[in-house]
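Excluded from the complex is one protein chain; the other protein chains are retained at their positions.
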Amino acid sequence: MSLQINNRFLRWFEHRLPIISLLDHSVGTSYPSPKNLSYWWNFGSLAGIVLVVQIVTGIVLAMHYTAHVDYAFDSVEHIMRDVNYGWLMRYMHANGASMFFIVVYIHIFRGLYFGSYKSPREVLWWLGIIILLIMMATAFMGYVLPWGQMSFWGATVITNLFSAVPVFGESIVNWLWGGFSVDNPTLNRFYSLHYLLPFVLVGVVILHIWALHEHKSNNPLGIDIKGPQDTIPFHPYYTAKDLFGLGVFLIFFSVILFFMPNSLGEVDNYIPANPLVTPAHIVPEWYFLPFYAILRSITFDLWFIDAKLLGVIAMFASILILFVLPWLDTSRVRSARFRPVYKQVFWLLFIDVIILGIVGAKAPSEPVFSALRSFQYVDLGQIGTAYYFIHFIVLMPLIGWFEKPKPLPKSISEPVLEGAGE
Amino acid sequence: MTSTTDGGHGDTATRRDFLYIATGALGAVGTAAAIWPFVDQMNPSADVLALSSTEVDISAIAEGSSITVVWRGKPVFVRHRTAEEIETANAVELDGLPDPQTDEERVQKPEWLVMVGICTHLGCIPLGDQGEYNGWYCPCHGSHYDTSGRIRKGPAPLNLEIPPYEFLSDDVIKIG
Partner (left out) sequence: MRKSVLLFAAAILLTTASGAFAAGGAVHPVQRDWSHTGPFGTFDRAAVQRGFQVYREVCAGCHSVRLLAFRNLQEIGFSEDQVKAIAKGWDIGIPTTDEDGESINEDGEPITRAPIPSDRIPSPYANEKQARAANNGALPPDLSLMIKARIDGANYVYSLLAHGYEDSASEDTLKEAFHIENTNRKHAYEDAMKQYDDDLDKYQDKLEAYQQAVAGGRKAKEPKKPEEPEKPVVVESVEDMGLSDDMNFNAFFGGWGIAMAAPLSEEAVEYSDGTAPTLEQHAYDVVSFMTWAAEPRMEDRKRIGIKVLIFLLILTVLLYFVKRKVWSDVH
């Protein structure tokens, strides 16, 4: 399907800069997509839109924010109180970060469920993980900027993780801080990087979309596109569907933004940073909680590696392991719809991550059940962490080998089943 | 698949077009409304606006002296003029002035001269009680202002600007 441009000026322009056909091939009538994509496929474009919202509100906030330990907190309150619609910009940006993670986490779990990471989409998947890592770094540094208690102590705790690195630990941490504690130099460099990284993110997102277009979207059946009868053009079908999804998402976002804008944050961050007083519970933002739980669940040394370093390794490994997932999963079938055992295990992983999130929010020594005081959150966290890694390292290969998948349909457009699977 | 752009079936097509146009229009209105906060945030904020007027107590300014107050980030000269200064200012022939203005046009009460202390040439701050006309003198490029703050000699094109102000009482003026 090729694009017809009727307007003379646009034809003139297109001849000199073929941007219309570029768009048409990216998100227009010339981009064929599987015809059976479900609403779980909305979250990719949604993530892109949230990224734009974050960049625009972020640039606005930067016009009023002062990156100095003496003024940062007050400049944020100046935005909240005196700048025209400043409260809106600030709440949009702060809650937008949470929205970004909600959308991206759903996007990732969708990929896990329908096997979107499998051949030939491994590089697409890698780029997605890189996006997640950049997002995390950006969100972490952004949270430091208001210079509240949780900003300061969160920054202190997380940057201190690097002191676990053998030999060079202390040098690395001093290098990160630009001093001997989290202070003005740290705030300034975090501000600089927080402004830079989103644009790097945009670059990786473009690569992510590029890789997507090479082999097109996966689909709920997880089978390849066999021919034009299996596809429909992205525009108007998926633009319409994505816009409707955007509307639903904006309603959800607005409810939080306008009526409970502080529900996802920590109250301690409304207290100005005080390097001499540590809050009772240092808790990261909700989107980091599962990883924080993994970090804290390592309380034992292993061979020559001490617990602190091991915790840091475990935390990073919990994300980095996703890079090798395409090879840990040995199944030839993509979609969990046709993988009865994996389907169950997928939901167990989902619950495991939720539980790890709860554990991350609690004090480690707090008992899980008031009736059983010896079973503490740190114990639950250790079980959860163990299961998390067992899922990827043990279960994924084993299930792939031993599971008998259900028969796959012949093609997307023909619901006829193709004999008996394997 | 069939194309969606073929128009075709009379009644259904109109209804469909109406739906698309209505949705598009509503979306456009919403987008425009959403853009406004992003524009408005660059306007002066509430704390800046609160400083847009300054109240000055003039009771302590002796005759023949002046004070400088800051208004909207700019210096404002408030001078308690002597009878002699007022007389000199009124005696000037308007014909030869670069920016002809009577003294009356420049003051509300003759003894009080209130003006923005920025040279109309290139924005330097003129010095008081100086220059050939016993008014103000700008050291940057040698502009001379008289006792009414009018430009008399030098490169400046206009008289010193009079800010909006009012007398709240005999002792207090509100600038801005």
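The letters A and B name the chains in turn, as written, and every chain counts its residues from 1.
Everything below uses one rule, namely that a residue touches a chain if its C-beta (ideal position, glycine included) is under 8 Å from a C-beta of that chain, and two chains touch if they have at least 3 such contacts.
Values in this document were obtained by computation on a predicted structure and should not be read as measured data.
When the missing chain is restored to the complex, the residue among A:L295, A:V368, A:L395 or A:L408 that touches it is A:V368. Of the candidate positions A:S171, A:T278, A:T330 or A:Q344, contact with the unshown chain belongs to A:Q344.
Which of B:L26, B:V39, B:V70 or B:A83 touches the hidden chain is settled by the complete complex: it is B:L26.
Residues touching the missing chain, restricted to subunit B, are 1-2, 4, 16, 19-20, 22-23, 26-27, 30, 33, 46-47, 50-51, 55, 67 (touch as defined at the top). Where subunit A meets the omitted chain, the residues involved are 35, 74, 77, 80-81, 87-88, 91, 232, 236-237, 240-241, 243-244, 246-248, 250-251, 254-255, 257-259, 261-262, 267-268, 270-271, 280, 343-344, 347-348, 350-351, 354-355, 358, 362-363, 366-370, 373.
Just so we're on the same page, only the chains that are shown with their structure count from here on.
Note: centroid distance subunit A to subunit B, computed from Cα atoms, is 50 Å. Across the complex, subunit A meets subunit B through its residues 56, 60, 63-64, 78, 81-86, 88-89, 232, 236. Within the complex formed with subunit A, the residues of subunit B that make contact are 1, 4, 37-38, 40-43, 45-48.
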